[in-house]
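All protein chains of the complex are present and in place, except for one that has been dropped.
Presenting chain A:
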Amino acid sequence: MKFVKSIGLAILGSTLAIGGAAAQDKTVKIATEGAYEPWNFTGPGGKLEGFEVDLANELCNRMKVKCEIVAQDWDGIIPALQAKKYDAIMAGMSITDERKKVIDFSNPYAAGPNGFLVAKNSPLAKMPGTGQAFNLSSQQAEGEKAIEALKPVLKGKTVGVQVSTIHANFADKYLKGTAEVREYKTTEQHDLDLAAGRIDAVLADATALNGTLRKPEFKDYVLVGPSITGGLLGPGVGVGLRQGETALKQQFNDAIAAAKADGTLKKLSEKWFKIDTTPRS
């Protein structure tokens, strides 16, 4: 039923997009993944919920447009944007140079650190650098030293990441040859495999991992490792847009700036992540 409905919406959406270009009160269709708690996820009733769902509605109010939020699998989320199935992506997508080659981004609306989720009784729980923070853009030498320090601990271990994320890129660049890296379609899947003991650690966004830690089956797990940002991890999470849509980008930038200025971003991120993820710059 959901599937039939989404096809219906897609058809409706594309006709609206054609007609909407001329009309003023247009509908902005925003895609999210719906499997990345607490950023965006499908609630018990099948409804999309999370930080980005709240934020999208908030931004649309400020932009004075009608919003429609749809779920789209992560691995097809950029191709479908390019195929004009929707107009924007808000799915915890970090701004990276790789992605900038094919799509455009608004200014960041969140900037969260990453971390490793491991079992409390695993040798990895004593990972060096826990509690420290490095920015690979401004402190490249120190950051890379901290990563080097991780290698002896991770040697021969298996690390899970979600395919097509900054964490997968990070693992590809820094952990290849040290640890075995397995790529999963969703974060829920690598969490399941961590709980099953098939992998020794999950590398992901700390905000998402904090969400995982709140689940009862992860009470014996802990978040470790240095929090690394910048460099190939990018400046934060932004709205993904098709290239050349400068008017829409400007609207999103203005709305994000306004939400940041009056503290709405802080309020929403504290509601969902328990920490403030408002980008500093």
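Observations, loosely collected:
Here is the rule we use: a residue touches a chain if its C-beta (ideal position, glycine included) is under 8 Å from a C-beta of that chain, and two chains touch if they have at least 3 such contacts; residues count from 1.
Here is the rule we go by: contacts and distances are computed from a predicted model.
Remark: of the listed names "Response regulator transcription factor", "Nopaline transport system permease protein NocM", "Acetolactate synthase" or "Choline dehydrogenase-like flavoprotein", the one matching the undisplayed chain in UniProt is "Nopaline transport system permease protein NocM".
Only one residue in the set A:61, A:82, A:121 or A:138 touches the chain that does not appear here, and it is A:82. Touching the chain that is not shown, out of A:26, A:185 or A:267: A:185 (per the contact rule at the top).
Checked against the full complex, the candidates A:64, A:198 or A:271 give a single residue touching the omitted chain, namely A:198. The set of chain A residues touching the chain not shown comprises 75-76, 78-79, 82, 98-99, 102-103, 160, 163-164, 168, 182-185, 189, 192-193, 195-198.
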